[in-house]
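One chain of protein is taken out of this complex; the other chains stay put.
Presenting chain A:
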Amino acid sequence: MIRFLATRLLQCLLVLAVMSFLIYALIGLMPGDPIDLMIAANPDFTSADAARLKALYGLDQPLLKRYGNWLTSALGGDFGYSRLYSQPVLDVIGPRLANTALLVGISLALSLLLAIPLGIAAAARPYSVIDYLVNLSCFAGISAPPFWLALMAIMLFSVTLGWFPAGGQAPPGASIWEGIQHAVLPIGVLTLASVGGFTRFMRASMLQTLRQDFIRTASAKGMTRTRVIYGHALRNALLPLVTVIALSFGTLFSGALITETMFAWLGMGKTIYDAILGNDFNLALVGLLMATGMTLLGNVLADISYVALDPRLDFRAEEP
């Protein structure tokens, strides 16, 4: 297992190195640089100002040299300075990473807690009333745009009922209860937006598993339906869901943009989006690299989960 993990870690580092260059180059290709934006915004900005600031920020150098400078600093632990937040990049990303982990982590856990039993219930009685109800709810959740869900949630629970704050996060020093109040709506909306997809995957996977020969054999041996499902079918049915979760790990990490925007929740999705639009090269680069890293991490965790769920697999199969 150690050899497997070491190999995967090396592969991840290699992918990250390649991605760092690609992302840096792509950001460099975007129209305008920070100084161009200053020129457009400030009528007193002269060509001398532009030249002075481009030289000061190293923007007058070729892309490869700039990337080399960045990489050297990054390997030394200095990921640069965020122009949008006037802070070192890691200082900006740290709290936002924690906020996203909280938002996405709890939402993912809740989604799975709902999706797995609902998917099993629907698959266990296909085309029954329960199945139709679950499917209907899933399609409603999948088709409702997250920004609309967020707005409706704010209008109902904040404006009409006054139960929860309409957005933002609890200020520093606030009580845990206040923190929970602020988190309920964004977590709820993100959960609603993702639970439908997971439930559909779970249902499809369980349906397929329940048609397998070993399930028929288990039933023929006189096992109860519950034991067949939870003792034999569930582990097999979870395999495709694990793949889906692993693949969506990076998206979940950086893609809660709409929820974060609507609830003024300071997370990674919004930070990456603002950094790209605001020409904050350093912040955008590190944010996107972190999203890449999370996707890679998700895949490694998925591989480990496959072995845990399916006794036919072991780590040696991955080794050369």
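By definition in this document, a contact is a pair of C-beta atoms (placed from the backbone, for glycine too) under 8 Å apart; a residue touches a chain by one contact, two chains touch by 3 or more; residues count from 1.
By definition in this document, contacts and distances are computed from a predicted model.
Missing from the rendering is one chain, named in UniProt as "Peptide ABC transporter substrate-binding protein" (options: "Transglutaminase-like domain-containing protein", "Tryptophan synthase beta chain", "Membrane protein" or "Peptide ABC transporter substrate-binding protein"). The missing chain, though absent from the display, is touched by one residue of A:171, A:222 or A:311; that residue is A:171. Considering the full assembly, A:162 is the residue among A:162, A:222 or A:311 that touches the omitted chain.
Checked against the full complex, the candidates A:202, A:262 or A:290 give a single residue touching the omitted chain, namely A:262. By the touch definition given at the top, chain A reaches the unshown chain through residues 30-32, 36-47, 49-54, 56-57, 81, 83-88, 92, 96, 147, 150-151, 154-155, 158-159, 161-169, 171-172, 181, 261-264, 266, 270-271, 277-279.
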